[in-house]
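A single protein chain has been omitted; all remaining protein chains appear in their positions.
We just call them A and B in the order they show up, numbering each chain from 1.
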Amino acid sequence: MSDTLYLITLFPLVGFLVNGLLGRWISERQSGLIASLAVLGSLLVSAQLLLGLLARPAEDRLFVQLLFAWIPVGDLNIDVMYRFDPLTAVMTLVITGVGLLIHIYSLGYMRGDPGIRRYYAFLNLFTFMMLNLVLADNLVLLFMGWEGVGLCSYLLIGFWFADEAKARAGLKAFIVNRIGDAGFIIAMVLLFHQFGTLSMSEMAGKAEGALVGPNFFTIVTLLLLVGAIGKSAQIPLFVWLPDAMAGPTPVSALIHAATMVTAGVYLIVRNSLLFSLAPTTMATVAAIGVLTAFLAATIAMTQTDIKKVLAYSTISQLGYMFMAVGVGAFSAGIFHLMTHAFFKALLFLGAGSVIHGLDGEQELGKMGGLKHRMPGTHWTMLIGVLAISGIPGLSGFFSKDEILWGAFIWHDGVNWIWLLGIMTAGLTAFYMFRLYFLVFHGPARWPGDTQPHESPSVMTIPLTLLAYLAILGGYVGIPEALGGINRFHHFLAPVVISYHTAIAAAPNTRPLELLLMAVSTVVSLGGVYYAYRIYRVQPALAEQLARRLRPLYGLSRNRYYVDEFYQAVVVRPFQKLSGLCWNWFDVRAIDGLVNASARSIARLSGVVRQLQSGLIQHYASLILLGVIFIMLYITMG
Amino acid sequence: MTASLFYLFAVGLLGASLFVVLNPNPMYSVVALVFGFANLAAIYFLLEAYFIGALQVLVYAGAIMVLFLFVVMLLNVQSDADHPSLPRVFRIGSWWFGALALVFIGLFLLLVGRSALALLAPSEVPPTQIGSVSQVGEALFTRYLLPFELASLLLTVALIGTVFLAKKKI
Partner (left out) sequence: MNAADILSTLPELVLTVTALGLLLLEVMGKPPRARFVWVALGGVGLALGLEFAVPSEGQFYAGMISVDLFTRFFNVLFLTTAAGSLLISVPYLRRTLEERGEYYALTLFATVGMMFMAKAHDLTITFLGLELLSVSLYILVAFYRNRVRSNEAGLKYLLLGAFSTGFFLFGIALIYGSTGTTHYDGIRLAIGSGEQLSMALTVTGFGLLIIGFAFKVALVPFHMYAPDVYEGAPTPITAFVSTGPKVAGFAAFLKVIATAFAFTTQHWWGILWILAAITMTVGNITALRQDNLKRMLAFSGVAHAGYLAIAIMVGSADSAFALLFYLAAYAITTLGAFGIVSLIEGEDESGLDMDSYRGLARRSPYLAGVFALIMLSLAGFPPTAGFLGKFFIFSAAIDEGYTWLVIIAVVNSLISVYYYLRPVVAMYMQEPADESAVAVPAFIVPVLLLVVLVALGLGLFPMSLVKNSIAAAGSLF
């Protein structure tokens, strides 16, 4: 069974190579088909492996495949090994399942684009990297996937490169991710130094009871957290994700909603043992998560670009997942990761369909009344909106409530994390229904010459399938309080740490759980109600509220001025430093001048003179300065 | 006696070298160089390295310096002072470069000065005949054979380079 693991990544790799190198010889349509088939292949293999896992007893659910011994010398022993356990199973199925639908959707969305082969090549490369990330047993391989998805994301954001702003958006994503990567690499080297291995399973074996400094685990996990924060767009590194929306919408759906951005959550869950040994880090994760969830939700309430709303919504939901893993509800975090992948991909693809139908319009202010023009898109999106708002019966409800329950029992009762979490749930329902009403209801605000039209079926079929997933995806984890057995939690139990607190251990928590569910449902419905009042019944109210709450509204509208802050505190000083280095260590400007004049003289003697009058002297002085520094050092030492 | 003679020649050598570097007129510089080489040869003689001393006079002070003089006179190189562009080497930034050089020399003296006592102590075995014909010859063809050959290779390459870069038509 386990010897088919490599097939999961092999298919997309082949797809990438075919599209990347032989692109000239295949048609646009073939290119899309090849890419989709590659992902389909991975999906089938993963599904078969999942069945294989389920056929085994719970404690024995693990397939490993040693691909090759990478560096087997002495104490340096690095193997390249794939590992397929329940956590990996969930991730691979999400990546390949949602990925496949998005590949198919792109057939319609990207039709006629001249760079479509390149697009599919990168999409397959991304899938390959992402699958490596989740299948890796070893930090180096994980890091390869980690860097690889970042690279693909960077390239795909800039896909429509003609636009200067889009190129810059890619750059921002890139830089922020570099900060996160620094944490990752340093953590990796520290862990290697400590445990002499990079295999995460071996590390976990050695971590408990390891003789390390008191702060070792805290430092290492905090460094890993920096990496996770960068990838998953959490405070304070979330600025890149909204800008990343410059890429094509299917890319936003796949990379910036369903898969890559959840890699941070995956990283923490994968190393849950290390994190559980560092309570400080865990508290930090929870705090960062809930604050991000709340702040991003408040920003999403006032954005007017449909993709920006969804982007902040993604940040907010990722915050939810961080909060879950921070309070120790690791399986709930992954559960939400999965349901979120379904409904957020659905929402993005739906938004893409709307944008497609309106010839590229993204402003909410120029939409409205599309309910009848785009019925398929409307209904599927409504399901997505209901799911993310946590309306009972849909997938989002189950995962969200499990997280809130985890937050509640974290400190054995009402605590600020839980409170902020539940407020966020209300805000989420509010801004999602705001989006829904502004797009599909009310008067049509699009320009007269636009003819909104429903998208082709190659786009609506993936939407429909995702809508089913968004409804049904939650039923694998019906909590015990509702009479289910929470299969999902038990499925993941062997690979993640679970926390035991007083309330959770209490004999009968069912009434309490039910009560909390009722509370969160009421809050969500409240959000829906206010959105309905403000944006459907009395559209003028929105303006009034905005005016009355001007300071708050302004803060939210301008995203708390975080971008401006970074620009002033980080970007400009760095530019200055770079300019300084440029002036000091690279005098190309002067050099060019010298050369230009030298060319006109075009005689060696002339060059010599020019050289001697300035540069050589400059360089030699610097050398002498270095010499003096070394002598001075020796004198002092 | 030997010590005082050494200091005399050493001062002569240093003075001559400084003159070479600082004097704007290339003609004077070359003559000062000859003087410096003569001092160096004298130091070799003091060390009883007669052969090397003689070679120093013959090769450097003799042949090479004559070559230098020829080149300077043939090219009719003007004094730096008459040349508007060249002296800028010494004018622009020269005080700054000179100051750096002085700092370097100061630091160097400080470092070496720490071991001044050790340096001043007379060497236990006075060197005798290290530079005789037979000894130089023997060293060159036994222990220092490889450096000798490598040095000749280096000179060959330098020669190729000079010819290649300087010759108008090749």
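To be clear about the criterion, a contact is a pair of C-beta atoms (placed from the backbone, for glycine too) under 8 Å apart; a residue touches a chain by one contact, two chains touch by 3 or more.
All values reported here derive from a predicted model rather than from experimental measurement.
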Original post:
Hey, which of A:D137, A:D181 or A:E513 is the one touching the hidden chain?
Top reply: A:D181
Subject >> Listed residues A:L21, A:V414, A:I485 or A:L549, member touching the removed chain >> reply: A:L21
Original post:
Touching the left-out chain: which of A:G158, A:G289, A:G333 or A:G527?
Top reply: A:G158
**OP:** Pick out the residues on chain A that sit against the missing chain.
**Re:** 20-21, 23-24, 68-73, 76, 118, 140-141, 143-144, 147-148, 151, 154-155, 158-159, 161, 170, 174-175, 178-179, 181-182, 185-186, 189-190, 192-193, 577-579, 581-582, 585-586, 588, 591, 595, 598-599, 602, 604, 607-608, 611, 615-616, 618-620, 622-623, 625-627, 629-631, 633-634, 637
Subject >> Where the missing chain touches chain B, by residue >> reply: 108, 111-112, 114-115, 118-119, 142-147, 150-151, 153-154, 156-158, 160-161, 164-165
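Criterion: only the chains that are shown with their structure count from here on.
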**OP:** Go ahead and note the Å separation of the Cα centroids belonging to chain A and chain B.
**Re:** 68
Original post:
Can you list the residues on chain A that touch chain B in the complex?
Top reply: 609, 612-614, 617-618, 620-621, 624-625, 627-628, 631-632, 634-635
**OP:** Provide the residue numbers of chain B that touch chain A in the complex, in ascending order.
**Re:** 85-86, 88-89, 92-93, 96-97, 100-101, 103-104, 107-108, 110-111
